[in-house]
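Heads up, one of the protein chains got dropped from this complex, but the rest are sitting where they should.
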Amino acid sequence: MPVFMLHDECNGCINKISYIEDLPEDVALITGYVKDEDEDEIKKIRKEYRSVIAYGTCTCYGGIFGLSNQRKNTIVPIRYLVNVDREIPGCPPQRIMLSNQLRTPIIALSVCSRCDRERTGEMPDTISRLDSIQDDNNTCLINQGIICSGGVSYSCCDRCEQCIAFNTPCRGCIPRNPNSGEFLIDQVGSLANKVGIDTMGTEWTTDMLGPEEDDLTRAIPDPLGTFYRFTLASSRINRGIKDSFGDIYKDVMIGRPAEEATYIASRIYGSCSVSVTLNYIECIEEIVGIEVDDTVKKLRGILRSSGSEFKGAIEKKDLKRVLSAEDAIRRIGGDENLSNVSIGGFRTPIEGIAGVDIEKFDEYKMAVFQDRCGESTHSDGTSKVSVSIDGSGIIDGWEYEIY
Amino acid sequence: MSSIVFTCDNCGSGSANTAGVLRMEYDPSIKIIRVPCAGRVGANFVMEAFSDGADAVSVVGCCLGACHYSGSNFVAMRRLKILKKLFEQLGYEPDRINYYTARAAEGDTFVGDAEDIVKKSKSGERPFDIILKADDKVGGV
Partner (left out) sequence: MVDEPRIGFFICHCGINIADKVDVKRVVEYAKTLPNVVYATDNMFMCSTAGNDLIRDAIKRYNLNRTVVASCSVEQHGPTFMRILEEENINPYFHEQANVREQVSWVTEDREEATKKAISVVRGAVARANNLERIDRKRIPVEKSALVIGAGVAGLNAAIDIAESDISVHLVEKTPSIGGHMTMLNKTFPTDECPMCSISPLLNAVNINSNIKLHIYSEVIDVSGTLGEFYVKIRKMPRYVDEEKCTSCGLCADHCPVELYNEWDRKFGVRKAIYKPFPQAIPSVYTIDDKHCIRCGACIDVCEPNAIDFDQTEEIIEVKVGSIVVATGYDEYDPAVIEEYGYGEYPNVITQLDFERIVSPTSITGGRILSPSDGKIPKEIVVIQCVGSRDEQIGKNPYCTGVCCMYGIKNAKIAKDQIKDGNVTMCYIDIRSPGLLYEEYYKDAQERGINFIRGKPSEIIEDPITRELTVKVEDTFMGKMLELPADLIILSAGMVAPKGVGRISSKLGILRGKEGFFKEQHIKMAPVNSSKAGVFLAGTAQGPKDITTSVAHGKGAASAASILLSRGYIDKDLLTAVVDLNLCIGCRFCEPACSYGAIQMKDGKAEVNEISCGGCGTCVPSCPTGAIQIRGFRDEQIVPQIREVLREV
């Protein structure tokens, strides 16, 4: 089955496909994001093949790369250019969705129906940035005031949530709806009724919305990244007018809150994700002044070497090595998107690895942003990352190099 | 040039109607759409209005503390504040989205709101100048 990837920055999806055999020849698969300018090429593919499948959230909705549209990029969902026969979203989609479900319809189940946490039906006392309060690991994240995209997303796998199982809020990688950002804004806005907002009086009326920063904008400093993480390109407000930095990764990363960037970088750097994510985390730890203990460092070391093993195996197209490296990554990182890896340590206990003390993991999930701005650079054998954050914990500088 | 103003059944429509009864004038670009309460207005209405060509979208509701449904006006304000910040991030003009209060017995509060809206509908960048081939229905997948 011919696979077309017009933009190959991230190979997260194509890695899954490369080792699936037994797929028909007259079906073309398109993966990776597409832009306005790709229209002619896409139309040519459409003409040539009987069936066209869009694979991955980037192709179907624009994905995280779609966030680069905030800076005048022109990523679009593929259906704006041609009609496709099947859309398989996911970041990346589960392998099984392709081979088994090429012929059978995909059954969509909401994330909330899969999530075991308790829903209290109450408004949270305030909205908090991720990891700035202690998660009780039992109540629905939104009831605790942490924004989770579960309500507006479909669950991405059969067994349990990639993210929620590791105490990370759902990122929303399979949106219910191309406009799911609007639903999430409304949902969160309704539940933010206890958060303070700025109002002002005028000569003619008692109150109107004020323009100032207030508790609400401080609690949600990046509505774009939080609500439109995977769907900016497919939503009604699908691009911005600020000038591009000239590099798509920079266009995506700048403006994101420091605590979110971990989960963004781990998805868009493909087979280099482990290295970039860990380098990034170490930069933030240096800027903010967090010391991790030897156990964490040891585990990160094992993760890093699994990551570089994975990258090497992909390049050599050695399927057996790829699968075993993936398993090794999952043991520590949780899933291939490293949902278990966080600034300061890991989100859920890791067992079965010699010399690991599981009791220390909850200590670091607190107050990362203490008005410390700064910059830092870290590198390892695979990549180098330089990041700078401003006083409110938002990334304002991002440089990277893949060796 | 058109600005959409959502008015709530109580103070919003009340003050707009009072402005009419008192024959106070305001710019005809103000187009009023009635909703039962400011709390009914969500991001989908705001985005729909902008994507259909509105220059500004505002909600006129009851004074804080006077909402007939006890507090739903606060909820509307929070949704709109998030949208304003979103606009700012994308480079669009956040002043084009607003929430105003009005008092049903006072026409001049509505007229004041209308004048402010018209002023702000000319500022900064309007989103959706690039209208793409979006065919998404509301609420549909």
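Here the chain labels run A and B in written order, and each chain numbers its own residues starting at 1.
To be clear about the criterion, a contact is a pair of C-beta atoms (placed from the backbone, for glycine too) under 8 Å apart; a residue touches a chain by one contact, two chains touch by 3 or more.
Quantities reported herein were computed from a predicted structural model and do not represent experimental measurements.
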Partner chains on view for the chain not depicted: A, B
Identified contact with the non-displayed chain, of A:123, A:241 or A:290: A:123
Touching the absent chain when the full complex is considered, from A:76, A:91 or A:152: A:152
Contact partner of the left-out chain, one of A:49, A:183, A:228 or A:263: A:183
Residues of chain A in contact with the chain not shown: 110, 112-113, 119-123, 140, 142, 150-152, 176, 183-184, 186-187, 189-191, 193
Hidden partner interface residues of chain B, rising order: 2, 4, 10, 13, 16-17, 19-21, 23-26, 28, 31-37, 39-45, 48-49, 52-54, 65-66, 68-72, 75-76, 79, 103-106, 138-139
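Definition applied: only the chains that are shown with their structure count from here on.
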Intercentroid distance (Cα basis), chain B paired with chain A, Å: 33
Touching residues on chain B, where the partner in the complex is chain A: 42-44, 47-48, 50-51, 63-64, 71, 74-75, 77-86, 89-92, 94-95, 98-103, 108-109, 111-113, 116, 125, 127-128, 130, 132-134, 136, 138-141
Chain A to chain B touching residues, read off their complex: 70, 76, 80, 176-179, 181-183, 185-186, 188-190, 192-193, 195, 197, 199, 202-209, 211, 214, 216-217, 220, 222-224, 227-228, 234-242, 255
